[in-house]
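Okay, here's the structure, questions in a sec.
Every protein chain of the complex appears in place save one, which is left out.
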Amino acid sequence: MASLNDYLLVSGLLFAAGLAGVVIRRNIIVVFMCLELMLSAANLSLIAFSRFNTTGGLPDPDGQMLVFFVITVAAAEVAVGLAIIVSLYRARQTIHTDELTSLRG
Amino acid sequence: MNQAWILLFLPLAVAAASLLLPRRTALVPWLATASAAATLVLSLHLVGSTGTASFDWASVGGLHLRVGILLDRLSTGMMVVVTGVGVLVHVFSLAYMRDDAAKARYFTCLQLFMFSMTGIVLASDFIMTFIFWELVGLSSYLLIGHWFEKTSAADAAKKAFLCNRVGDFGFLTGILLLWSITGTLAFSSMDVPTSVSASLVTASLLCIFCGAIGKSAQLPLHVWLPDAMEGPTPVSALIHAATMVAAGVYMLFRLQLSLGAEVFGGLAGDVIAWTGGLTALAAALMAVQQDDIKRVLAYSTLSQLGYMVMAVGLAAGEAGMFHLFTHAWFKALLFLGAGAVIHACHHEQDIWKLGGLMRRMPVTGATFLAGCAALIAVPFTSGFFSKELILDAARGHQPVLFWIAVAVAVLTPFYMTRLVIVAFFGGSRSDAASHAREVGPLMAVPLLVLAVPALIAGNRIAHGFAPAVPERAGEFHLNSLFWISVAALVAGSGAAILLYRGKSRDPLSIPLLRERFYIDRFYDRFIVRHLQDSAAAIVHFLDEWIINGLLVDGCSRAAASFGGLLRRMQSGHLQGHAFAFGLGVLLVIYFTVFF
Partner (left out) sequence: MPLPLFWLFSTIVLTGAAGVIAFRNPVSSALSVVACFVGLAGLFIGLGAFFVGIIQILVYTGAVMVLFLFIIMLLDLKDEVKRGRSNTPLLAGLALSALFAIQLAGVLSRMPDRAAPPLDPPALAAAASNHKPGGGIATALNEGRLPDTRLIGHALFTRYNFPLQVLGVLLLVGTAGVVALSRKQA
């Protein structure tokens, strides 16, 4: 049986991979996917905590509930985010982050 | 006592009210004149009363700064002079300044001056004297610079103020020295303990005398007074002839009363007397070669102030104050007369462009002659009695000073006769003079009123109003002194009549005197220019480097560079932000878990 730390390690590595992707990749859609990876890493931790902290002999439903909410919010976020990307592409004909520097101070 | 407080604060209240009144109203001049008249009535009512009242204004340790009023013969008599001349000058100004745009400011300043001068006269405490001393300096500055659009007027105001500052520095030092000696600043309880060394007392007296040098325009700080003639002529009459410049003499005599005349016996007295005597002589010499009617009178004022200071230095303060009393009337009369002439001749002040005014302006001419007679000490005029007493005091103490004083007594009739002959007799030498007309009643009445005390103030009937009356005042003896002064008078005016009668150009030309012994030029070249240059350099340095460079530009540059630093962070690169964010997360974890 895998222990809690094993799951947390996998979760942390997934998060690190997502973070690295956000920093490295320039395609804003891929960056967005990496954000989803990071969210999922958090989800994995939550599910692991739920399983390893039983309440009344059963996995804690609160952790799973949180994951459920995260997935829902993430779905909404993806919808809005992708819509923003589409209109951004319409406006600028690019979705490469190093060409989107109008926030430069 | 309440009347005294009203006397002190009424002009201040009027000045404050004048500031609040709308600028265009014609009310301010009349209000100020009414206030001056009210103060005259109060002063006359207070004559002869004595008393003192004061309250603590501030206390620092053992040093109590008190504001108070000291009523005695000296202060009440001086108040009569101040308010008497003051009200006549106010009335005269009503006409003289009728067409001035800044009339309201003028009268407000006049009231401020009346307040300050009253404060000096009534002060019961040396610190209060000093405060009002500075206030008269300020109002004098404001009034000299009344026509500040003229560069010369603005410069003259600055010069007067700065010269006074030089003297006042010594004055304040002297006051503090005196406080350390006597332990009090109140005039009524001042006493020099016998344990104090004489040199310390002398030092403090000389420091205080510095204040008088500045205010009463003695050598070597006399240079501001002739320039102060840039101010309106009634101001010259009130401030720069009758009252403020006499404040130095008044203050010295007040000190002499408090400390006792014997304190002035040593070195301090000698220095004061010699300064006064030399000023009297130098100013009289300079007056001989001046062409500006007001400047002649200004140097004459310097010379007469020198007489008074000399008298105080000779421990004969009563004689000095008596001369101050008489001088105030006739010199105010002369200045107002000059003002009337200037007014009638469209601001022509060069006596060589006047002439023949006696026929066209009989009232002005006659009163001017009366004032002139008093100044040159024609027997039985007011100046005759007071000058005689000073000469008498000088003869008793310092024979050299006596002969200097006699020389001044020769020079005074000389330059005054020159002035009268050139300006009032002969033919008119310019259009302005030939079209001059007699002035209106608002100007003529003050002249006529002033002519009375100018002639009789030395006689016994006026002694009740005098701030101080020496023992033999008003007496007349056919002694050697009388003959000396009559000889001086005849010599001086006779020489002037012979020399200037019927002349249209100055037959005498003495560059040394015309250029006023080159003192102004010397100051200008060696002190003012250097000071100005170094001050300008310092100011420039402060302005350019400290204020502009360090504070203003420094602040903006610091903000800009800091902003640039932050700006570098706002690269607009998403990745950069994400990286920073990731680092931040790492740091947060590090600090929460490992730290």
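A and B are the chain letters, set down in written order, and residue numbers restart from 1 in every chain.
In this section, a residue touches a chain if its C-beta (ideal position, glycine included) is under 8 Å from a C-beta of that chain, and two chains touch if they have at least 3 such contacts.
Everything quoted here is computed from the prediction, not taken from an experiment.
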Task: chain A residues touching the omitted chain (full complex) - done: 1-10, 12-27, 29-30, 32-34, 36-37, 40, 43-44, 47-48, 50-52, 54, 56-59, 61-62, 64-65, 67-69, 71-80, 82-87, 89-90, 95-96
Task: On chain B, residues whose C-beta touches the chain left out of the figure - done: 575, 579, 582-583, 585-586, 589-590, 593-594
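The rule we apply is simple: only the chains that are shown with their structure count from here on.
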- [ ] Averaged over CA atoms, how far is the centre of chain A from the centre of chain B? Could you give it in whole Å?
- [x] 88
TODO: Name, in rising order, each residue of chain A that touches chain B in their complex.
DONE: 19, 22-24, 26, 28, 31, 97-98, 100-105
Open item on the list: Quick check on the complex: what are the chain B residues that touch chain A?
Closed with: 566-567, 569-575, 578-579, 582
